[in-house]
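With one protein chain withheld, the remaining protein chains of the complex are depicted in position.
Just so it is clear, A, B and C label the chains in written order, and each chain counts residues from 1 on its own.
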């Protein structure tokens, strides 16, 4: 079978760099073009020295027609907002799109407008599918465009989804999430300056982060209370999710629900009773580890992912694999870079 | 006024080193002796090179009579368990004791035994007072022995106490706490090995940590659900506390309750609305910063302390100041080492 | 004796914040004013939350006449370049100046112009003294203006000075220095972005850093080969200095030279033979630890300082103490915040 021809639009941010790393090792993807703005015409190793000595196409200025002439799939790793125009032009040119920004995560323009602002191409939203494969695998296969799920939402959906779906908990989620700093992107700012980020810890956007409605929508409208925290590390999200068990539900039933939910999932490992997941054990991978803890009526679910892996580039490639009819784990079988 | 004569028992762990640092800068404390076991007879700078070039008494082998001949107060910075015998002998010799271990935090031997194991000197428990000055200031002044409050409990008590005392929340606390690694002490182990601790994150002892009953007892028996997390940094605790507001209570009322609770507290700063406390802003101090967030019926309180400062050595000196009739902030006015 | 009246110009950068922290704890300094530009009219705690809850004068717009009416000494913690005008106006108004920028470290305008660019107030350079007290103590006492020594230069001067002065090594220094990130200041940039700074390591400005001529000049014109490296930590400099011993000089002679050089220095501790200095043992202090290693004709000297302490704010206060006729260690006796 011929490898699929893929284009990468926006290679110099962290999700772009991670996509590039993963695509270079993907046996069924052939990278036909790298597209960007600031870097157009220059070798990618200038902005990403990690690729020094690696043969790569030069960065080209984005042009939908050119992409369409060379690729069947395009990954968009551009800032939120910038993906709307790019996606619309690529869709019009017949390219299937995996968007890693927040621009195509909702298929309802009114909902999108409430969370963000009015969408420039609501017709794209009519085509889009939420890119969280464990939950929406079937829809992704045939999608023309996928809005790859956000990092925090992925961690919470995998942690809380099984219990909510099984009806063993009340329909309310408290999600206390902890993220590495790479989730904030590559543009420097006061909030990601080393000396204001290392050796310290704080929450941000408490109860007011835009990922809360994304989580809620993916979980069927459940109430979500979301508090994200910035952790002095590069990669990783730990979601500590607090759920209230329905009366009479015990730890064994909880475990049975989660075992069943994940029994066929390649990328999700339910840890043994008592084991605590750690982000370092999924670093650089598309994997998720889950731990379960019950005390009387309280269920605490802990999930860990790599925010740039399963929370971004890995999951985007998982979506691509589904769209391309490939085995879901093609090019994604890595285990963690530990330590 | 003559400085108080103080002894430090157990100087080479992290709380001991922090006590030593603080006592050297305390204008009303005169350090008359350093006591230890493994280090007896050797200069302290061998195990704590931070004191190279500083004139200090050599480490002596602990002897209650000798301590009593030279000091009126003794700080115990020895491992949990080891403080029971030392405290009993010091009390018998007339020395007032500030114990930083967990050995004298409960005045009820049966409660102590349930959380830990039977106490070797229940008669000491009859004399002890819980060393959390903002809450139990009056009892501490006259105490012969104080069990300085634990680091996690201090962070949660300061965060949740005002709301619970004012009756504006239901009597249940979910405390999602994040601690730096120094809280685990100075003895190396797999759980504090650099490569298993940096660049990653995990919870531990979920819903099963001994600080939960300590918190509960200090807060009048309220139900406490406690999940501690280990953060890749040295110092600092951030407590994210989830409380349910009584019907009809709004954000303004919450703020009024906290303003009143802390209006005369030197060491507690209530941050402006919307501001998130960060552990780096209290590093090396006896201070606590508090942030308040309300969404409908949910109150999220965030508090930050330095686990070795307000969570251990700083608070112990605050207790000492009270016991010695000194202004509560004597020797504790430092602001944070930032960055 | 009345405390000296001091003003702090530029409080919101890292050296300014450290000065503020130290001045608040200085028993013979009374802070009469905080001056800045962007923050003028606003409480300092807005830009430095570490001072939340601490009573401080509001930030005023800098005005030399106003400073002169309230203070006898002014610390300048403003960016390189900005100190030239401020210092000139303060000197004219009779205020003695301690400048922490690079603007007044050379008394020779031509030399200054070669390293940086022509100085706007060469008349200030005629008055200035290099603020490295262990080396130029006597000149500092009577100086009207001091250019506080740079962080890297301080580490190298203390390491190499004794051997060079004693003539036991050839007149050439290789200085392989390693610095924490706070040395790069508080303005965010790609080079100090957390994810490009943590968990990695690189040199910068190899053999081309402006601190090389500063070191050379302070050491009497010796040849200096200087390679600075950026270390993923906040504070601290370790200088590993390579020197060639004159024929016949052995380790015992080397040690004797250093012992004599530092025997009366409060802030410099020569570690025992075989001991390696570590930046963590001087964090937050004005101290320097030195280790000596000899192999045949090679002398390796290792020195550690806190780049914001002995390398900036601490040393500036040490200069102030000398200028004010105070004991040199007034307000500087802290031991390290460890860990």
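In this section, contacts are C-beta pairs under 8 Å (C-beta built on N, C-alpha and C of every residue); 3 or more make two chains touch, one makes a residue touch a chain.
Keep in mind that this is a model prediction, so the values were computed, not measured.
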| item | value |
| --- | --- |
| Residue among C:15, C:60 or C:198 that touches the chain left out of view | C:198 |
| Among C:114, C:225 or C:260, the residue in touch with the chain that has been omitted | C:225 |
| Residue among C:24, C:56, C:92 or C:300 that touches the chain left out of view | C:300 |
| Residues from chain A at the interface with the omitted partner, ascending | 14, 17, 20-21, 24-25, 48-54, 182, 198-199, 234-235, 266, 268-269, 271, 275, 277-278, 280-284, 287, 289, 333-339 |
| On chain C, residues whose C-beta touches the chain left out of the figure | 174, 176, 178, 195-196, 198-204, 206-207, 225, 227, 229, 231-236, 238, 240, 242, 276-281, 283, 291, 293-295, 298, 300, 302, 304, 339 |
| Residues belonging to chain B that touch the chain removed from view | 14, 181-182, 186, 188-190, 192-199, 232-234 |
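In this text, only the chains that are shown with their structure count from here on.
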| item | value |
| --- | --- |
| Most distant chain from chain B, judged by the mean position of its C-alpha atoms | A |
| Centre-of-Cα separation between chain C and chain B, whole angstrom | 35 |
| Rounded Å distance, chain A centre to chain C centre (Cα mean) | 46 |
| Contacts with two or more other chains, residues of chain A listed in rising order | 195, 198-199, 232-234 |
